[in-house]
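Note that this complex is displayed minus one protein chain, with the remaining chains in position.
Chains: A, B and C, in written order; residue numbering restarts at 1 for each.
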Amino acid sequence: MIEFQSVSYAFDDVPVLEDVSLSIDDGEFVLLAGGNGSGKTTLLRHCNGLLEPDSGDVLVDGTPVAEDLIAARSSVGMVFQHPRDQFVAATVGADVAFGPENLGLERREIDRRVTAALDAVNMAGREDDQIDALSGGEQSRVAIAGALAMEPTHLVLDEPFTGLDEPARRSVLDRLASLMADGTGVLLATHDLRDVCGLADRIIAMRNGRVAVDGPLAAVLDDLEGLEVRVPGR
Amino acid sequence: MIEFQSVSYAFDDVPVLEDVSLSIDDGEFVLLAGGNGSGKTTLLRHCNGLLEPDSGDVLVDGTPVAEDLIAARSSVGMVFQHPRDQFVAATVGADVAFGPENLGLERREIDRRVTAALDAVNMAGREDDQIDALSGGEQSRVAIAGALAMEPTHLVLDEPFTGLDEPARRSVLDRLASLMADGTGVLLATHDLRDVCGLADRIIAMRNGRVAVDGPLAAVLDDLEGLEVRVPGR
Amino acid sequence: MATERNSVDLVDDTVVRQFARAAVLAALIGVAALVGIPYPLSPAPVTLQVLFVFLAGLVLGPVWGAFSLLLYLTAGAAGVPVFSNMTAGIGVLFGQTGGYLWSYPIAAALIGVIVHRGTTLRDLHDVSLTVVVGALVAATIVIYAMGSVYMSWVLEMTLWEAVTVAALPFIPAEIVKMTAAIAIVRSGRITPVRS
Partner (left out) sequence: MLTYEPDETLAHRLDPRTKLAVQIGFAATALAHTTPRALAVLSVVTALVLFGARVSIRRTLVDYRFALLILALAPLIAGVTLGSPWFDTADAVASGLASYRVLLILLVSAAYVRSTPVRDSRAAIQWTIPGKPGQLLGIGVALVFRFLPVLQGDLRTIREGMAARLGSERSAVDRASTIGILGLTRAFDRADRLSLALQARCFAWNPTLPSLAFSRLDYPVLVLAVALAFSAFV
């Protein structure tokens, strides 16, 4: 479980998150919606301690993130908004293996996870490709595989579908569904709800750094009006 | 008019475009659809000579691009897949002015074009803003303004809507519609047809570097099956 | 419209590529200079600038390497905070570390000439390690010679005093930077633009 307890955060005195409280249960799929600049990315970065709240607390499985960063980072997998910001190696295989290696796993287990993760994003057999030579969408997929390979208990994804083609999007969604069935909690930021809301348990919509809406999609659909997000059927 | 005559291109012996022939008329809005890695970005980069075909010809207004690079680059405006790759200056105004300056226009004409272009993307009066301090959607708009300010007769856009929130997407679409009415030819790459196909005259869909489908949307909708693109109503 | 276009004189695409690399490398040297660690044994701070001077010569060659460093000095003089500890201004170019700064373009050109044997760039894998090390050592000597001579003059110290404070204390750090530069170009992830 990921919990935010009245978290506030400012970049150089400009408040970006204000008094945010929310929680994501194990096995739950929560969408984080909101227009450009509403604070989605900033919020996600608190989940694994890349940012620390100015006030309030972020807890992963009951422990404050700042108290045990390693635990938070091994149980919260993160996909960045810009995949290129996330790569740490030159080839696809080496990059996806980076996280599992840091978990101290055995080589055979690492290889198994790399294969499974690349499979899930339709990039099977591309281990030796240079990341720089991939197309934009292919890079997004490798970034997702990098987080999946850590087999975290929570997944945090920042607009993972921008740039993904239709089969890749479906395959990632399938994978998310099966992860959720196994108890993984998913928090996914987007401003286009059309593609994911069938699967989602709940929607949290942000405006100007505050939680404006929090509830099951059907219940809050009307409240999303004016929140600069794309909703199904419009 | 932009014309491709059996264009082929390979990155280090890996064929990426194979025997591509197509044309975009003045005032026409053509969508370039296709899955990740199908060759959209590579194709677009041929339109203004950023890449040169291994075989075949690319013509802009009847002249081969390689023969008159100046004509091709000043009459084909290009918006890159990642707007952040496109900026050459620190502030919005300086960046948008860069193209017109290099065309050797008079200062007064440059100022007029910068104002008009920023106006067109709802960024009027933001000349002195630092580009790095803009939100993702605002950056995309500035990137588009940079191309518009060159007042090109053809506009080539590589997935301009990824990351844009709903109001931003609408305002860019509006602008494209009015440019087309003035005779600008538009070629727009995407793998999500739902947002733009109302406006488009024609769809060219790529698969594995080849043109798989080319025709008006209504006529080719069924042929798009299996082409890894998202179509309306599914 | 046609006459307007004909007057445009496009910069050649290969020049644009080299120029863009030179500009980004100049900015990179500025990033390296952000944190100057004041060094108790010397009136000059320890910085990573010299590492990038090495890379400029190795990867960009004599012409564009030297241009990149000249651009670095120009940007600093123009007010971009690229000199050590985020300083800027012509004053720094004439200040006590000015000798080092002026030596950078010369050092980069020297490395480029030795390693690439002229202005057409070679594949760095074809250059023997001895030549690379020799080039870096020669460049280091130029940097410290100019740095110490200028410092002794502008601060009115004897040459020997200047050498003991402005050159000798840096020798260990310089060996580390040379090793790093060689490791980087040998890794093959950054290669000269050869056409």
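Here is the rule we use: contacts are C-beta pairs under 8 Å (C-beta built on N, C-alpha and C of every residue); 3 or more make two chains touch, one makes a residue touch a chain.
Computed from a prediction, not measured in an experiment: that's the story for all the values here.
The hidden chain, counted over the whole complex, makes contact with A, B, C.
Of the candidate positions C:L34, C:I106 or C:I182, contact with the unshown chain belongs to C:L34. Seen from subunit A, the chain kept out of the figure touches residues 45, 48-50, 69-70, 73-74, 78, 80, 85-88, 90, 98-99, 102-104, 132, 146-147, 150.
By the touch criterion stated above, the residues of subunit C touching the omitted chain are 7-11, 13, 16-17, 19-28, 30-31, 34, 36, 38, 43-45, 55, 67, 70-72, 74-75, 77-82, 84-92, 94-97, 154-158, 161, 165, 180, 183-184, 187, 189-190.
For subunit B, the residues in touch with the chain missing from this view are 45, 48-50, 70, 73-74, 78, 80, 85-90, 94, 98-107, 110, 131-132, 146, 150.
The rule we apply is simple: only the chains that are shown with their structure count from here on.
Between subunit A and subunit B the CA-based rotation angle works out to 175°, given as a multiple of 5.
Per-chain CA centroids place subunit A at a distance of 41 Å from subunit C. Averaged Cα coordinates give subunit A a centre that lies 30 Å from the centre of subunit B.
Residues of subunit C touching subunit B in their complex: 4-8, 10. Put simply, subunit B touches subunit A in their complex at residues 11, 34-37, 41, 81-82, 84, 135-138, 159, 162-168, 191, 194, 228-230. Within the complex, the subunit B residues that touch subunit C are 69-71, 73-74, 102-105.
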